[in-house]
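Left out: one protein chain. Kept in place: all the others.
Coming up: chain A.
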């Protein structure tokens, strides 16, 4: 099934239409292996590269972390500085995800259903955090919320700096997953509900929001995964103060710089496990949606 790959954004959005088109051929029993000789060679070469680049290095992390068994994980997690970093990262990532669920849905709604001058510009600006290098994102936020802030907000080196950086880099996720779904939403269902006397709030609560939920969930998962793994935008902005503004990625980096590879690998394995969990959840959500479609 290719729906898992349908774009950072369109993933949850498209299965319905795609599934509708598919059955004419693929429902027939397809052979399990249709590789030609050339295609098999191509698959071999790409798999070697994929292993060298991704699979073996990731396996090395898990292997290094597991050299000392579970005690390595326990020791790493019991370090109070690491624990503080995990608590801060997860807490701020959850907060940012909640804000994104509300603001991302509102922005997507405004982009699809509202019409005003400058909307096209708003649409392009949403993508800026995707394209902007993370270190530049940090510098940019520092200009408005740092020591020389023109509005007198000095959030650098505080927990709020972490929040700002995460909110910045995760802004596009929910907007871009919800927007296409909202665009494709059939208006006749809403009109039918209205003609049967449903109020506006009822229509939004009972018809619009439920059809957006899978897209919101997919976007929320992506934004949470991105938030807990963020590094670059925090470097200049948060000051990386132990116990106060140090996030998990920074902790992994300082383990690496101190030559404590085992602890770095243990913490990295925990982050990988969370990333994997998010991918699995996304896949389940998408398959449930495509089945319903």
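Note that in this section a contact is a pair of C-beta atoms (placed from the backbone, for glycine too) under 8 Å apart; a residue touches a chain by one contact, two chains touch by 3 or more; residues count from 1.
The definition used in the following text is that contacts and distances are computed from a predicted model.
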Among "Anti-sigma factor antagonist", "Sulfate transport system permease protein", "Pyruvate:ferredoxin oxidoreductase, alpha subunit" or "Assimilatory nitrate reductase catalytic subunit", UniProt-listed name of the chain not shown: "Sulfate transport system permease protein"
Residue among A:140, A:156 or A:285 that touches the chain left out of view: A:140
Listed residues A:84, A:101 or A:132, member touching the removed chain: A:132
Omitted-chain contact residue, chosen from A:64, A:97 or A:177: A:64
Options A:75, A:90 or A:204, residue touching the unrepresented chain: A:204
For chain A, the residues touching the chain missing from this view: 1-2, 4-8, 10, 14, 18, 30-36, 38-39, 42-43, 45-47, 49-50, 53-58, 60-61, 64, 103, 106-107, 109-111, 113-114, 116, 122-136, 139-141, 143-145, 150, 164, 167-168, 171, 187, 190-191, 194, 200, 203-204, 207-208, 222, 225-226, 228-232, 235-236, 248-250, 252-253, 256, 261, 264-265, 268, 271-272, 275-276, 278-279, 283
